[in-house]
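A single protein chain has been removed from this complex, and every other one stays in its place.
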Amino acid sequence: MRDENELKIPRDRTDDYAPGAIAARQSFAREYAGSSLDHVGTYSLDPQALPGNVENFIGVAQVPIGLAGPLLVNGEHAHGDFLVPMATTEGTLVASYSRGMKLCRAAGGITTTVVDDKMQRAPVFTFPSAREARDFAGWLDEHFDEIAAAAQETTSSGRLIEIQRFFASKMLYTRFNYTTGDAAGQNMTGKATFAACAWIKQNYPGELHFLLEGQFATDKKTSVVNMLHTRGKRVVAEITLPAALVEEQMHVSTDKLFSARLKGQLGAFMSVTNNNGNHSANGITAIFIATGQDVANVAESSALYGFSELLPNGDFYASVTLPSLIVATYGGGTGLATQRECLELLGCYGTGGVHKLAEIIAATVLAGELSLGSAVVAEEWVQAHDDLGRNRP
Amino acid sequence: MRDENELKIPRDRTDDYAPGAIAARQSFAREYAGSSLDHVGTYSLDPQALPGNVENFIGVAQVPIGLAGPLLVNGEHAHGDFLVPMATTEGTLVASYSRGMKLCRAAGGITTTVVDDKMQRAPVFTFPSAREARDFAGWLDEHFDEIAAAAQETTSSGRLIEIQRFFASKMLYTRFNYTTGDAAGQNMTGKATFAACAWIKQNYPGELHFLLEGQFATDKKTSVVNMLHTRGKRVVAEITLPAALVEEQMHVSTDKLFSARLKGQLGAFMSVTNNNGNHSANGITAIFIATGQDVANVAESSALYGFSELLPNGDFYASVTLPSLIVATYGGGTGLATQRECLELLGCYGTGGVHKLAEIIAATVLAGELSLGSAVVAEEWVQAHDDLGRNRP
Amino acid sequence: MRDENELKIPRDRTDDYAPGAIAARQSFAREYAGSSLDHVGTYSLDPQALPGNVENFIGVAQVPIGLAGPLLVNGEHAHGDFLVPMATTEGTLVASYSRGMKLCRAAGGITTTVVDDKMQRAPVFTFPSAREARDFAGWLDEHFDEIAAAAQETTSSGRLIEIQRFFASKMLYTRFNYTTGDAAGQNMTGKATFAACAWIKQNYPGELHFLLEGQFATDKKTSVVNMLHTRGKRVVAEITLPAALVEEQMHVSTDKLFSARLKGQLGAFMSVTNNNGNHSANGITAIFIATGQDVANVAESSALYGFSELLPNGDFYASVTLPSLIVATYGGGTGLATQRECLELLGCYGTGGVHKLAEIIAATVLAGELSLGSAVVAEEWVQAHDDLGRNRP
Partner (left out) sequence: MRDENELKIPRDRTDDYAPGAIAARQSFAREYAGSSLDHVGTYSLDPQALPGNVENFIGVAQVPIGLAGPLLVNGEHAHGDFLVPMATTEGTLVASYSRGMKLCRAAGGITTTVVDDKMQRAPVFTFPSAREARDFAGWLDEHFDEIAAAAQETTSSGRLIEIQRFFASKMLYTRFNYTTGDAAGQNMTGKATFAACAWIKQNYPGELHFLLEGQFATDKKTSVVNMLHTRGKRVVAEITLPAALVEEQMHVSTDKLFSARLKGQLGAFMSVTNNNGNHSANGITAIFIATGQDVANVAESSALYGFSELLPNGDFYASVTLPSLIVATYGGGTGLATQRECLELLGCYGTGGVHKLAEIIAATVLAGELSLGSAVVAEEWVQAHDDLGRNRP
């Protein structure tokens, strides 16, 4: 174990984002670990824009962006064709999403609907016994307006709309639900809920303790409670695909597609997953990186409820519901150099763009589901009737 | 809806990664959507290295990297102090992880252990009834060596080690488990399992149908089955923190920390999350982006089992178990320009580095858990004894 | 396959509960299967009381009842000592619960609180697309009073208090929550919700289809949604046990008990169970059979959230929360011969007794948890220090 000072990462208290401070850290890292960091040190963004986004800045990751599309969306906020920037290092991802987008475009485009929108912080309150916990819940009802006002003092764009309650033992677990405008809102709701809890602690006549987070908002974690009750945007993308189109473009019949889906549904139920679809995380992550979203939110944003039907005429209804999609077009990393450009590519940058972005992402996810889902089903056919026959002596 | 051809993304069949092809797409996007893409178009990586990583390349996302550390790891593969590159746009993330790393370093460092390592593809086999499904399971046992040999023909570094079975209805859901060397192995196991299934279909005397994926590998999705049975690396990071050290650096007593944890554990059980910790996704995502991992795997890699004890002397034992951490030091995006440099910074690039990387990530996660966990607990104290007193008239 | 008529179970259309009808069935069964049914045919209950409880009556199961107690309850509805009738065929069950009750009595008794009370039916509504589903949710809000009135026409004791909503795809899954007095209320809420849905279908201006149950009430099934949101009674039982008392009566130290519990909590989180306790189903089932509850409800009623703390002085706080305890003191099997006697033994028969019964059951469960939990921990000690030493040469 080396001496701590020898290993201290250089910081410049005056301006830690100045060229000298950055160079000092690069030299330090280079010397310590023998990595050149030449590419990391090559970037066009302005480091002076980075306070609030990163500490100890040394350069950038260059993540390749591919263009998928055109994606035809029939949304309430997103209308028309979009070229979707996807930042990824996984080969075939962009091609596969594009394939699905082409299919959906030929079928008339994807209908999208944002059905819910809220962000939360989830304090837990502790009491001497369950009785006081129960009584406190009544007190919360009576003082909702004052609590909301206390929260409101900390934010102009967030608004407390509901306090959900979950009793257990001598605790009351809550979810403070907010609307948050075009921001993702995790910080905003944290501050607002802290203020609300402070007001509660000062004004509640009885004894209570609180923790700002009781694991009922499950930030950066997927959970049933978030999937049931929405975290961020709850958005649905739907399409009905003609049987002949699927056969032609995906080389699979819709009844085979549906039969495979049934087995997958049972598999998803048995394996107890947060996602009974195929690979929503691929599309969501690639757009998140490109557009400056908080990529760690992929943990919960990739949760998905898929639902499909085989219609009497053989057409295939497919839908995805993203119950906890956390997106922003304002704040966080959305204003950084390449990230803003990618939001602009989608026409989503800034105020008023967040529902449009949510719809585009949901449509992208649906396109990707159909592409991969078809490929998995088509494979058996290939294997059974063709490849093996050719390849085996 | 515009004409399809008007919207067709330009591709160059000769060399789609040549400057002209890239420029054509940039112009197309610029014209269509009015975004300059100036920053996106600025990069030092060589596009000729990108086939296999991205299609329709138009440039890069520049994601800022901060340096966290030093992180002291007492692993079996990672020994000593590390400077951890974290690519993020979330302010305070790097600072918070560094704060936790400092605490852990002062306590003697973090012990890490890779306890399991496997990757899977999960075909489902369908039969006329449950009886044939049951009988097939016996046949699988008898022919395991031949099935493994068929899989082996497709890969030099992967090896089939086990076929798990889960009966339901007339189906047998399976998990083909492989070791995969320094690669993450999803593609490798996909190909190998397809070959294995082809062999099975050719040789099984009865009627069967298979789908290559029955939702029991839950690739890019978190699931109980993967958390129970490992996907990628299962790695544990542990530390025992002296009570006085926690009090001094984190401004919180270990008994308050533990009491808060108990309530959080119940919250996690009730909300039914894949992660009874705080924010593993933050650290994992930031390292994944920096080091060229498949970032979509954050969906499952961020799953976490936390376990802590308050020792009789007041010291605090803390551990995290990452049951489905998918990492690679070879293949995928690991060889790209900035990504390779970041792996080199950790001394993990290339063959033999993958367990070392897994240990560093687990240690980073533990440091981050302790930092945020302490902050949440310390807040009430601040609120109760200080801020409110000052801020309220 | 025999001819159907030959196998037709005899029924008497005039009075199927008359001695002749019963005897005819007994003869039929005796002849067909060669079982004497002598004991089954021995009972003191009056079959004329059975319409509404069972069809094709042939006799009774005689399930032995043991008496556990005294159980000291400090409830809001149950005060003082109770002798608890437990119908079971599992040896040691009554003895083990009695052991726990003795411990809890010595510690001053168990505090119980009913924190919530509701019963539901959960229709799912289907629309042309997600947009109409979303709009319908708003319409539900606007017409809540009329919908509640339609439900109210079918019941005097039930009252619709809330309609919860869960969007997915083009559907709206709902939970119609009711209070139901002293009845369990499943039938009552079924009828009321059917009437409500009929009113909705007649009055909603758009196209909709509904199913009376969308698997969101999960009747006779345990589910996260019921554990989070209560089905039946949500009741908490709590106690603080002095360390010395536990040591004396249970032969185990409270810190060992707590340490074991921590490991069990992680086990419960990993195995993904509906119950992080030990064996609530034992006590609940035994009381359910004895008191004429719908025993199939054990499936959900046995769900349990346990929470314990080791206090600084070594005392042990223990609690159980039963989130979906379905009980009645009126209707169903509560008025049958032995069942009524057992309810009277608890002073719970009839109107106004249901919360008292819920409290007694919760207290019984807590006593049983402490008894078995201690036994599991004490065993290792026995094994390590005693038995083996004696038994091995």
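Note that the chains take the letters A, B and C in the order they are written out, and that residue 1 is the start of every chain.
Everything that follows uses one rule, which is that contacts are C-beta pairs under 8 Å (C-beta built on N, C-alpha and C of every residue); 3 or more make two chains touch, one makes a residue touch a chain.
Model, not experiment: these values are computed from the prediction.
The residue from C:Leu72, C:Ala130 or C:Leu357 that touches the chain not shown here is C:Leu72. Within the set C:Gly100, C:Gly158 or C:Gly332, the residue that contacts the chain not displayed is C:Gly332. Across C:Thr155, C:Asn274 or C:Thr321, the single residue that touches the chain missing here is C:Asn274.
Looking at B:Ala24, B:Ala168 or B:Ala378, the residue that reaches the missing chain in the full complex is B:Ala168. Residues 224, 227-228, 255, 259, 262, 265-266, 268-272, 276, 305, 307, 309, 312 of subunit A touch the missing chain (whole complex, contact as defined above). Listed for subunit B, the residues touching the missing chain in the whole complex are 76, 111, 113, 115-116, 129-131, 133-134, 166-171, 224-225, 228, 234, 236, 238, 272, 305, 307, 319, 321, 323.
Please note the rule applied: only the chains that are shown with their structure count from here on.
Note: centroid distance subunit A to subunit C, computed from Cα atoms, is 38 Å. Chain contacts: subunit B has residues 224, 265-266, 268, 270-272, 276 touching two or more partner chains.
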